[in-house]
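Heads up, one of the protein chains got dropped from this complex, but the rest are sitting where they should.
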Amino acid sequence: MKQILDRDGHLSQADALTASRTELLEIYRLAKLTRRADEEMLRLQAEGLGDLSFFVPSFGEETAHVAATLALEFDDLIFRGLRGSGIALARGVDLHAFFAAALGCDQAMGRSLPGLSAEPEFSICCGSARPAASLMPAVGAARALALKGQAQPRIAVAFFGVGSTQHPDFAGALELATHLESPVLFLATSDRQGPSGEIAARAENAGVSAEYVDGDDAIAVFESVRSLSQIVRQDGRPGLIEMAVEFPEPGGNPGSNPAHDRLGNFLKSEGLLPDDLSREINRAIDREVVEARDAASNLKTQEPRPPSEQIFAEVLCRASADLEGQDQNYRDFDAEYGGSEDPDARCLL
Amino acid sequence: MKQILDRDGHLSQADALTASRTELLEIYRLAKLTRRADEEMLRLQAEGLGDLSFFVPSFGEETAHVAATLALEFDDLIFRGLRGSGIALARGVDLHAFFAAALGCDQAMGRSLPGLSAEPEFSICCGSARPAASLMPAVGAARALALKGQAQPRIAVAFFGVGSTQHPDFAGALELATHLESPVLFLATSDRQGPSGEIAARAENAGVSAEYVDGDDAIAVFESVRSLSQIVRQDGRPGLIEMAVEFPEPGGNPGSNPAHDRLGNFLKSEGLLPDDLSREINRAIDREVVEARDAASNLKTQEPRPPSEQIFAEVLCRASADLEGQDQNYRDFDAEYGGSEDPDARCLL
Amino acid sequence: MTTDRDNFPADPGVDNRPMSDMATQILEGLTKAMLADDKVLCLGNETETQGGLFGATRGLVEDFGPERVLTLPDNPRAQLATALGMAHAGLRPVLSLNFGDDVLGALDILCDDIATLRYRSGGQNSCPMVLRLPSGGGIGAGPAHSRDLARELGGQAGLRVVACGSAATAKSLIEQAIRSDDPVVLLEPKSLYRERAAARVAELDRALVLHQGDDLSLFAWGAAVPVAREAVEQAAELGIEIELIDLVSINPLDEETILSSLRKTGRGVIVEEGSKRGGIGAEVAAVIAERAIDSLEAPLLRVAGWNTPLSRCGEELYRPDCGRVMRAVEQVIDF
Partner (left out) sequence: MTTDRDNFPADPGVDNRPMSDMATQILEGLTKAMLADDKVLCLGNETETQGGLFGATRGLVEDFGPERVLTLPDNPRAQLATALGMAHAGLRPVLSLNFGDDVLGALDILCDDIATLRYRSGGQNSCPMVLRLPSGGGIGAGPAHSRDLARELGGQAGLRVVACGSAATAKSLIEQAIRSDDPVVLLEPKSLYRERAAARVAELDRALVLHQGDDLSLFAWGAAVPVAREAVEQAAELGIEIELIDLVSINPLDEETILSSLRKTGRGVIVEEGSKRGGIGAEVAAVIAERAIDSLEAPLLRVAGWNTPLSRCGEELYRPDCGRVMRAVEQVIDF
């Protein structure tokens, strides 16, 4: 297992570090931000606001997600499944948009599960809730990006977890990627308590260059993703990085976070994270997260359901007659029966 | 690659031979019989009789199929796909039934593709036309056979070719078999010109005991299947044998048959197949095949289509009202419009 | 407080058992079937053998052991194929999926290999299995985990499809599904798992007349049944006597019960949870248009899901509700 920072945050291979100080600080901040944002999302879920019952936090994998995302080029096309808050935040999706998307107050009106929103300005594709569903599409996208005529060498990247690797489409994606010689980078988070390096081994077996990395070591993740993504980009062939992370125990203290601490200790030892800066980062995160959460909650409270015309929009590229008819029908109904927000109250008696 | 008979039919490992003389002669006869039967089927196909356009002969793999089938216990449950004439004939399905099933003159009335018939008296399950479709069901059946309460230790066996191994359900079947510890034996025929032992290697990788065998060596096939099937049976775990065979070139002489010849040469060198016996076998096969073919063709010519009531039978365990209605409707129609055999002639004018 | 909706109207089919929820009724049916016949076994991924995502298999593995409550890999294709293979070997497997939607990647196995086995083999092989599919919306699970699946599975030759319209019939239906020699899909509306009712008997291919009435026939199944019940009560207060039919069986369809009700009332409304376009409601309408046109005194309206995917947020705006049913009822009555 590749490791650059040891468990205490000491640099074990100094020459392996290419990330700048700014990048490292940004990884640290974003990992903390992601954790906080996910915590707030769980709070909203507990309060029953915003149809969040299927929200899944990324506790434990957020540092790896953030480090990996920052190591990519900005226009590399990202595919993700559930559990990837840090990916969007690291790409620059702002917190307001993040909460609004989850609560259904954005363009997509919460049609899909939380955490799967399309972010085209950030080269993030709309995700799918099914396990492994993003893997083979990422391979196809990578092949398309590599076709002559596309300007810059971009690659496609798929983030996923162990659940996806147990689906037969994981094997299908590896096979497809070698068959098509697609410049796709598979980024899998695994449980460091689980079987060690098994996902990377399966990839190697299928002819996909793979690395097994300490996913709680933000620097190792960053450097591995940076270097393997360049190989994938230059050589036009697939790669996989398995990032082993420590997931919090179910019901365990969600505050403890070995990956944050490890990077934090390193930054402190390098004099990059004095106590006042650390406090300032935490305070700023707190403020921003709470403000964004409240803004989105307010939006949601004002308009708890999508406006009716939006029910019928964007099914096809232009409205078909049946959808127009259903839309009209719905409006007539609202007009006739008062359009109460409470569907039960819309019963006649 | 395991070999017991070399290309010229010399026994290279005398102590590896446990098959009796009778068994070896029977393999030889059945392999020849299968080849002849498939040839006649192609003839009927060319003549356009009996909706045989999707019949696929098993040229090249028939010796392996026959040897493998005879090495199993009679009540081991066989699953097969297309291309397995020798399996049924080796189990004892008689030639009349064989032709009748293909032409649709048996119980199943040719509803499915030729070569997929259910033969419950011979422990052969109804096959599926889709690649790899029999593999995972065989695993499930094996698990069921192994459950306490079933009398004798029976195993399930799946025959298939390279096409099936390219389907994701092959990997799924291997995984399922190890997960369930199913006593299932996978028997794959591969092309000896193709990648060598790759199927067996994939099985080993997935934790399934595998052997790579010269599939044109009937003795090697017989001995491998006999010994691995006993291990599968006793230990209650899956096994796979890859049998590499020489397929005739498309358009090549279908008469040449290295696997027949190899076994034939051995039998001759042992004095088991004097010329007159060889001639007698060929003559008997010819006579039986032609007679069975003609009998089935006559049946088919007399009744080229299934009787109408059979259209609606066996959809469910008892007829539902809609099917009874359609059946009645069909009868009324025939009564009204004369029931000509030519559907065009049934038009009103 | 629970209201005893499922005992309305008083019905000889209702027994005196205490009310329990649909998950419990299914569990009772499974348990009874497994006790009665040791060829019956339960299959599913770990979630399903350890109690089930919706709780319908809780305690089962403790009672019957891991051989009869067998954990399979998390691959619905492997799960369906295993069930098929086990049926070939003489067992009667009951396979539970987490979400009914998970079957969509395995319809070749279900519709080609399983459903047609009896036919293809000339009756020599068969696949007496039960496939339990949590179906439809109501829990905010988003578009990929909220299909009702009647559309995809309801017209597959050789496959029986049955929908629980309430907790009341669930136990009876799963018992009969297990006893059937055909493959049976049991659609279990997710929105009904926690509904409570006293058990009553239902037959596998027979529609249930839940309420008699002369003015209009209301046809529903699965999650649409409780919505239709509400409409029956509301309509009664307006003096409209609705006859409520729970189809129970989607395939085969009990055409005679449908037609005899329609012939009596002359008016019909169909309530369906899934999208309108191409749903089973269309089949009900088509049967009537084909066989009872001279009894029909008004348009046959369908109240169904919109022709859109189902949204997570605001999914209650997508699913048919009592208000929409009442509007259709009034339109048909006033025609």
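A, B and C are the chain letters, set down in written order, and residue numbers restart from 1 in every chain.
In this section, contacts are C-beta pairs under 8 Å (C-beta built on N, C-alpha and C of every residue); 3 or more make two chains touch, one makes a residue touch a chain.
Computed from a predicted model, the values in this text were never measured in an experiment.
Visitor: Have a look at C:Leu53, C:Cys111 or C:Cys164 and name the one touching the chain we're not showing.
Guide: C:Cys111
Visitor: Considering the whole complex, which of C:Ala236, C:Ala282 or C:Ile333 touches the chain not shown?
Guide: Checking each option in C:Ala236, C:Ala282 or C:Ile333, the one touching the absent chain turns out to be C:Ala282.
Visitor: Which residue among B:Ser12, B:Gln234, B:Ser308 or B:Gln328 touches the omitted chain?
Guide: Looking across B:Ser12, B:Gln234, B:Ser308 or B:Gln328, the contact with the absent chain belongs to B:Ser308.
Visitor: For the full complex, which residue in A:Gln107, A:Gln234 or A:Ser256 touches the chain that was left out?
Guide: In the full complex, the listed residue that touches the missing chain is A:Gln107.
Visitor: At which residues does subunit C meet the chain that is not included here?
Guide: That gives, for subunit C, the contact residues 77, 101-102, 104-109, 111-113, 115-116, 119-120, 143-144, 151-152, 154-158, 251-253, 275, 277-283, 285-286, 288-291, 293, 296, 298-302, 307-309.
Visitor: Would you write out the residues of subunit B that touch the absent chain, in ascending order?
Guide: Given the touch definition above, subunit B has residues 50-51, 53-54, 103-104, 109-114, 128-131, 163, 166-168, 304-306, 308, 311-312, 315, 320, 322-323, 326, 333, 336-337, 343-344, 346-349 touching the missing chain.
Visitor: In the complete complex, which positions of subunit A touch the hidden chain?
Guide: Those residues of subunit A that touch the unshown chain are 77, 79, 106-109, 111-112, 116-120, 125-126, 128, 130, 133, 135-145, 147-150, 156, 169, 172-173, 175-176, 179-180, 313-317, 320-323.
The rule is short, and it goes like this: only the chains that are shown with their structure count from here on.
Visitor: Looking at C-alpha means, what's the farthest chain from subunit A?
Guide: B
Visitor: Of all the chains shown, whose C-alpha centre falls nearest the centre of every protein C-alpha atom combined?
Guide: C
Visitor: Can you check how far apart subunit B and subunit C are, centre to centre, with Cα atoms defining each centre and the answer in Å?
Guide: Roughly 40 Å separates the two chain centres.
Visitor: List the centre-to-centre spacing of subunit A and subunit C in whole Å, with centres computed as mean CA coordinates.
Guide: So the centre of subunit A lies 37 Å away from the centre of subunit C.
Visitor: Which parts of subunit A, given as residue numbers and ranges, touch two or more other chains?
Guide: Only 168 qualify.
Visitor: Where in subunit C do residues touch at least two different other chains?
Guide: 73, 75, 77-78
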